[in-house]
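A single protein chain has been removed from this complex, and every other one stays in its place.
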Amino acid sequence: MEFVSPEGLRLDGRRPLEMRQLRAEIGAVSKADGSAVFEMGNTKVIAAVYGPREVENRAQQMNDQALVRCEYTMANFSTGDRVRKPKGDRRSTEISMVIRQTMEACIMTHLMPRSQIDIFVQVLQADGGTRSACINAATLALADAGIPMRDLVTSCSAGYLNTTPLLDLNYVEDSAGGPDVTVGYLPKLDKVTLLQMDSKLPLDTFESVMQLAIEGCKAVANYLREVLLENTKQLEYRRGS
Amino acid sequence: MSSRAGTTPSTYSPSTQKKKPQKPTFNDSNGVRSDGRGFYQCRPAYLKTGAVSAAGGSAYAEFGNTKVIVSVFGPRESKKAMMYSNVGRLNCSVSYTPFATQVRGQGSEHKEYSSVLHKALEGAILLESFPKTTVDVFALVMESGGSDLPVIISCASLALADAGIMMYDLVAAVSLSCVGPSLVIDPVLEEERWQDGSLMLTYMPCRSEVTQLAVNGEWTTPKIHEGMELCLDACKKLAGIMRSCLKEEADSPSIQ
Amino acid sequence: MEVDREDGRTATMLRPLACSRSVLNRAHGSASWSQGDTKVLAAVYGPKVGTKKTENPEKASIEVIWKPKTGQIGKLEREYEMILTRTLQSICILTINPNTTTSVIIQVVNDDGALLPCAINAACAALVDAGISLKHLAVAICCCLAETGCVILDPTKQEEQKMKASVYLVFPNSVLSVLQVSVTKIDEPMEHGIITSVTHGAMSVEDYFYCLKSGRAATAKLSNFLRSRLQNRLPSDLLGDT
Amino acid sequence: MGSSNASGDISADMEIDAFRRLFPVQFYERHFVKSLRPDARTLNSARDTSVALGAVSSANGSALVKIGCTTMLAAIKMEIMTPSTESPDEGNLAIEFHMPPICSPLVRPGRPADAAPVISKQLADTILSAGMINLKELCLVSGKAAWMAYLDICCLDADGALFDAALLSAVAAFSSLRIPVVSLNDEGRVFISEEMEEGKSKREPVNKEQRKLTLSNIPFSLTCVLHKNYILADPNAEEESIIETSVTVVLNSSGQLVSLYKPGGPVLAYTAAIQDCVALTKQRVQELQIILNEAISDMEVD
């Protein structure tokens, strides 16, 4: 199948190095300590953060750091064909773990010992790159909750189809079976915290694809920063009035 | 000695071949139902406490073909490690035997009934009389013959009384079906299948309190009034029967 | 009374036995036991802190987890777990470590008949390997009753399916003790008592006792084998202490 | 647990109930010495047993069995299946034993009791190996349609000797079984033919005479618990929890041993004990047979 036309356009009309439209909104869940909606094209996720609060299960309490937990769920209507998605299937457990580890790495857990932070991400629409979108949404929600972080961790995926590196794969490109590199990145520290790849890729190509994903992360980070600044201004404005 | 178990082939239950299922017709002129009852007449109720020796309290109820056993355990330690609570917990579970229904089922828990049972009883029990602990109410429908849920609820409240759990009052439950223009009380399975609407009411007669009310189908306000009146009346009568059942049990010399 | 067996054994002959201990590193005790092509691996973990469900303030508890060769655990495996648990409970001295749980994990490597007896033998060897205090050893055997009325021992899977009935028996191993044990008020020797008996298929009562007799006769051999295998590793000063 | 001496000393000034709870074994032993049990039975006698047939009207065959307080409700539902290719003229039997949470304080909803699958398996083994039912009788049309009999046994009250009660209820349910008269339609599906429907039932029923199963070699069982040299027949739940060695003997009506089941236990069973258990079971088989026959004749009178 042709994923990049001779004119250099992808199936959804993007250029290979172009990202989908980003949209973010802070504070979608009124009862949560922090929440955010994050959209990447048609992929739409919502994240809510509760905590830091008392540890529910005493056995899991840690005396030197906070306990970070994460749950990833997909809505029944999030994909094209309606299938009942049982909670806690393998895929969502795996993604929950990936998100938890990524977020744990950037939260300054040592500042909040004996406490628990819950991150819940709910996929409303899935069109490729859900795990990246979830990480981005979770970052925003954590920032909204005022949880101290080392940096704004952002994530983006990149693939390699028709001998072209592609940024930010959508569902059709993702399910083509080609290599798919997801990167979680700390922009200020210039560090990669998450790196996942399906399928195989020659080493030198891999580096360029990964670099592309990192560039995507940087772009996301810039956008998130803008959104957060805007949100802070709004808060300031409301406080001032 | 070869084991015949293993893969069970797919089976189906042979049904009667009918042209088309017939809606039961009610002869309005004489007001008699398929089982000979009048519209506003309940099935004869047989109630008995102490059906299960292993339980703290139990009761058996038989309304026509509907046969239910309810066991009450506790107050006992909460199985779920939960936070301290200064009121007790009520835990209800309703299940069916695999042969209770016409088509063989799985015999699993009926979640919806469990939650309605909980809601119907919760208001009648003095939960603060057993802090930190749980009272378990388990119901088993041995045979489903219509109006299962109200029978379960009435039977459960009797079992709670048998177990000596403190209650404000006995909870009696009655349902009625709206079939065409007529209201029939305590419907059997066949009537339930064709009902246009239903109303179930659980009631504490001495306190004159409705603990649970569920209506389904399209009703006008006067009809709801009428339906509730009928149910309230039937609940009062049923509660009388329940009360006399408990009295009999208390009067008769205990065997155990 | 002679039967032809496909592998050329006589009716009362057992298949070649093999037993090796401490086959697993992480387990507190382990053993693999094979009878012909039937092979079972047993691992023992414990005594360890019991879970709330199994905890008993007066007794140590034993749980058995049966892992079939393939597939999910079914009713048959649950029954085996129960029989094994209760058999092992009867040979362990449970009062020594109250409030603890000892887990025995049985992994079926290959099933070629007489699976449960083989698993019991393996579990017993693994318990010894883990240093769990036992009252005595247990040896298990499978006797099959053919249509003709003769009894064959230690059947293969094929033979097991052909037979009219079969009996799994577990006997205690005779106690070698420096202390005089005074429990034997009964005129029968202790190793004649049955720990566990499970039968399949209908047979006459006489046939059952006949199986019992044949089984008993053969267990002496099994006991000796088990004991010799266990003694290999035991320092001599611990001998006779069980 | 305290030594028997210690308990002996303080037992004099202790309430009976407290003694029973604290030193159950000693409590029971004191009874045994007098050849009695706390519930006033002798050591070898079973509890009162009753059988009621046809307890569930939505099933094709059913029975309610009580042994003392232990109550079992068994029901059979007949469904149609296509027989397997290996045995085209045989029906099949699926036996399931349930312990719903009402039956015992030890069972909680959502978590099936440990004993349930084991008893389920034992029942299936026993009923099939006893040769009680000829599976060929369950065949309707060779290779096309046969009966699948779903036997579900629910424990309503668990007070010991569950297997005995379950087996008796299973046997009783089979003896009350009435197979519906069925016919075949064009598509090869089986349906219940209604005889009363204006007499012109278009299709000949396939099983006009085959309405009952012939039961031969009916199995009956007795569970005994062994404590030292005592043999207690038909233990209740309390006895089962205190005395851990149990022996279940199943004999069929022609005197064959169907199962001798002793899963472990601290007491070793010597030949003499086994013989005693078998002898007790033989007596019990006769008792149960009479009870069952009475129940069957009661039902036929109705």
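Read from first to last, the chains carry the letters A, B, C and D; within each, the first residue is number 1.
Definition applied: a contact is a pair of C-beta atoms (placed from the backbone, for glycine too) under 8 Å apart; a residue touches a chain by one contact, two chains touch by 3 or more.
Note that contacts and distances are computed from a predicted model.
S.K.: Can you tell which of "Exoribonuclease phosphorolytic domain-containing protein", "DNA replication complex GINS protein PSF3", "Ribosomal RNA-processing protein 42" or "tRNA (adenine(58)-N(1))-methyltransferase" UniProt lists for the chain that's not drawn?
M.R.: Looking only at the record, the undisplayed chain corresponds to "Ribosomal RNA-processing protein 42".
S.K.: List the shown chains that the missing chain touches in the full complex.
M.R.: Touch partners of the hidden chain, whole complex considered, are A, B.
S.K.: So which of B:Gly57, B:Pro75 or B:Gly123 would be touching the chain we can't see?
M.R.: From the options B:Gly57, B:Pro75 or B:Gly123, the contact with the absent chain belongs to B:Gly123.
S.K.: One chain isn't shown here. Among A:Leu22, A:Ile46 or A:Ile135, which residue touches it?
M.R.: Only one of A:Leu22, A:Ile46 or A:Ile135 touches the chain omitted from view, namely A:Ile46.
S.K.: Touching the left-out chain: which of A:Phe38, A:Phe120 or A:Tyr160?
M.R.: Residue touching the chain left out of view: A:Phe120.
S.K.: Touching the hidden chain in the complete assembly: which of A:Met19, A:Ala32 or A:Val183 does that?
M.R.: Only one of A:Met19, A:Ala32 or A:Val183 touches the chain omitted from view, namely A:Ala32.
S.K.: Against the chain that's been left off, what residues of chain A make contact? List them.
M.R.: Per the touch rule, chain A residues meeting the hidden chain are 28-32, 35, 42, 46-48, 50, 71, 73, 75-77, 79-80, 82, 84, 87-88, 118, 120-122, 124-125.
S.K.: For chain B, enumerate the residues touching the unshown chain of the complex.
M.R.: Touch with the absent chain occurs at residues 21, 111-112, 115, 119, 121-124, 178, 192-198, 203-204, 207-221, 224-225, 228, 232.
Keep in mind that, in the parts below, only the chains that are shown with their structure count from here on.
S.K.: Report back the single chain whose CA centre is most distant from the CA centre of chain C.
M.R.: Greatest centre separation from chain C goes to chain A.
S.K.: Which two chains meet at the most C-beta pairs?
M.R.: B-D
S.K.: Distance between chain C and chain D based on Cα centroids, please, to the nearest Å.
M.R.: Whole-Å distance between the two chain centres: 28.
S.K.: If you look at chain C, which of its residues touch at least two other chains?
M.R.: 75-76, 165, 200-201 - these are the residues of chain C that touch more than one other chain.
S.K.: Could you tell me which residues belong to chain D and also touch two or more other chains?
M.R.: 124-125, 129
S.K.: For chain D, which residues count as touching chain C in their complex?
M.R.: 1, 114-115, 117-118, 120-122, 124-125, 129-131, 217, 229, 244-245, 247, 251-252, 255-266, 268-272, 274, 278
S.K.: Please give the residue numbers of chain C that touch chain D in the complex, ascending.
M.R.: For chain C paired with chain D, touching residues are 58, 75-76, 78-79, 82-83, 85-90, 165, 167, 170, 172, 185-186, 188, 190, 192-205, 207-209, 212.
S.K.: In their shared complex, at which residues does chain D touch chain B?
M.R.: 55-59, 62, 69, 71, 73, 75-84, 92-94, 96, 98, 100-105, 108-110, 124-125, 128-129, 135, 148, 150, 152, 154, 156-159, 180, 182, 185, 189-192, 194, 237
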